[in-house]
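To start, I am sharing the structure in question, which I have written as structure tokens.
Left out: one protein chain. Kept in place: all the others.
Here is subunit A:
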Amino acid sequence: MNAPDRYERFVVPEGTKKVSYERDTKIINAASFTVEREDHTIGNIVRMQLHRDPNVLFAGYKLPHPLQYKIIVRIHTTSQSSPMQAYNQAITDLDKELDYLKSAFEERISRKLRRVDMEY
């Protein structure tokens, strides 16, 4: 009865921003990013990428409630960097890695298909 519609999982409503940012007032170099309409698929991958950055002291994500379709990513960094920088860096690196993966796949698939064609 109270369950939200299924398309709420991925459609960002008008007026809501996809990502919002909140600095932590009590700790320096700490912030939370709230990403709307995303889930573990993106959360886990961003968190793992943030862990590879040596400037990041703490990186974690959570889904505050399974029926609220958003994730909160919390980042603490050293003074060498800032959470915003770390977040952007992680996302850029993931973007590049996925592009690389995609081209690797396409190359492999075309190679496989060509080999199959040659057999005939």
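Keep in mind that, in the parts below, contacts are C-beta pairs under 8 Å (C-beta built on N, C-alpha and C of every residue); 3 or more make two chains touch, one makes a residue touch a chain; residues count from 1.
Keep in mind that, in the parts below, contacts and distances are computed from a predicted model.
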item: Hidden subunit of the complex - UniProt protein name among "Pyruvate dehydrogenase E1 component subunit alpha", "Myotubularin-related protein 12", "DNA-directed RNA polymerase RpoA/D/Rpb3-type domain-containing protein" or "AP complex subunit beta"; value: "DNA-directed RNA polymerase RpoA/D/Rpb3-type domain-containing protein"
item: Positions on subunit A where the hidden chain makes contact; value: 6-7, 9-11, 17-19, 21, 33, 35, 38, 40-42, 44-49, 52-53, 55, 81, 84-85, 87-102, 104-106, 108-109, 112-113
